[in-house]
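Pasting a structure here, questions to come.
Entry: chain A
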Amino acid sequence: MKIPYALLTLFIVVNFGFLQNALIQKIAARVGRRYGIPVWQNYIDLIKNYGQRSSITHGVMFYLGPVFRLSGGVGLLLFVPSIYGSEMFSNFSFAGDLILALYFVFFGTLGMALGAAESGHPHSAIGITRGLSQVTAAELPFALAVFSVALQYQTLSVTDIVAAQQGSILNWTVFTNPLAVAAAMLGFLGSMMRPPFDVVLAPQEIPIGPPTEYHSSYLALMQTNRAIFPVAKMVIYMSLFFGGATSWPVFFLKVFCIYLWSAFVGVVFPRFRVEQSIRWFLIWAVPIGVLSIVLM
Partner candidate 1 sequence: MKPELMKRMVKGPDGQEFEVEPLRDYYCEAAPTVMPAAYIKIVEDFFNWARSESIWILGFGTGCGAIEMRPLMTPRFDAYRYGVQWRPTPRQSNLFIISGYLSVKTLKRAIRSYEQMQSPKYVIGLGSCTINGGMYWDSYNTIKRLDDYLPVDLYIAGCMPRPEALLAGFMDMKKIIRAGNAEGANKYAENFDWYKANQKQVIHDWDMPDYNW
Partner candidate 2 sequence: MIRRAVVLALVLAMGAIFATLLAGYAPDGDLNLTARYYADRTAPDIGSANIVTAIIVTYRGLDTLGEVTVLFLSATIVGLVLAGGRRRETAQRPPVPVGELLTTGSRFLVPLIMLLGVYVFVNGHLTPGGGFQGGAVVASGVLLMLLADPLKHFSHRLIAAVESVAGFAYVVIGVLGLVLAGGFLDNRILPLGELGALASAGAIPLIYSLVGLKVGAEFSSMLASLSETEEL
Partner candidate 3 sequence: MIAQIAMATGFALILIGLYGALTNHNLLRMIVAFTIADTGVNIVIVAVGYMAGRTAPILDAAVPAAEAAQRIIDPVPQALVLTAIVIGLGITALMLAYAYKLYQKKRTLDIGKLTELKW
């Protein structure tokens, strides 16, 4: 009985993802006083890429890259209950708790890295090194925040954490455990590939890092993932720190606001080199995380 509802959640989130990405790009454009892309542009790009007639392949692992990536995104989304309280939209969260979500993030990254490496392109290899270094550094504050929250609520299951935050706004984690949320949000910046930390996919740096050799239908899969993955991650942030969503409108609003946080920071700051971003996380984000644990 779970599968159709899960597919429904997936459908909603994919569409919401595409629209949200377009909207965020439009906002970024408007900051640059540009009109920005039409909201449905992502759909068109997807169809065009999927519609490409020819494609090349570097080997089996080249196929597995985008497949790992997208299954990572979809899996992450489905292992965490989207809507609190509704049996329909708790997806496959029975399979594993917060730790599963925390480690499933690496599933996509690992697959992407393997696929890009198979292409044999040195630029994609350098891109992967940068991506992995940065993501692992960004992972630490988030892990500390998760540990602090787990300590605070004495549980690892997402539904229980969300349940503990119901009632008034004041008992959201952002108010009861601000340090953890601060660390998590700083960590969040690192994993969203937005400007301060976007050296990995930056178009001009080394031709767009890992996905250099990907095109047509592979790129189509990656684009769908680029829609789902951020939303899936933000669902976790929302459930842990911002009281979770009891209905879809609340869900869309909260996810959008979290995404705005990384957009605002992204639009303002220039690009970090990788060792600068590693140092930045270790000097700024980690102490806050540690404080949140120690003070717990």
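On the choice of candidates, all candidates are chains of the complex that A comes from, given by their letters.
Just so we're on the same page, a contact is a pair of C-beta atoms (placed from the backbone, for glycine too) under 8 Å apart; a residue touches a chain by one contact, two chains touch by 3 or more; residues count from 1.
In this text the structure is predicted, and so the values were computed from the model without any measurement.
J.: Sort out for me which candidate, 1, 2 or 3, comes into contact with chain A in this complex.
T.: For chain A, the touching partner among the candidates is 1.
J.: Per the contact definition, I'd like the list of chain A residues that touch candidate 1 in the complex.
T.: Contact set of chain A toward candidate 1: 29, 32-38, 41, 44-45, 47-49, 51-56, 203-204, 207-208, 212-216, 219.
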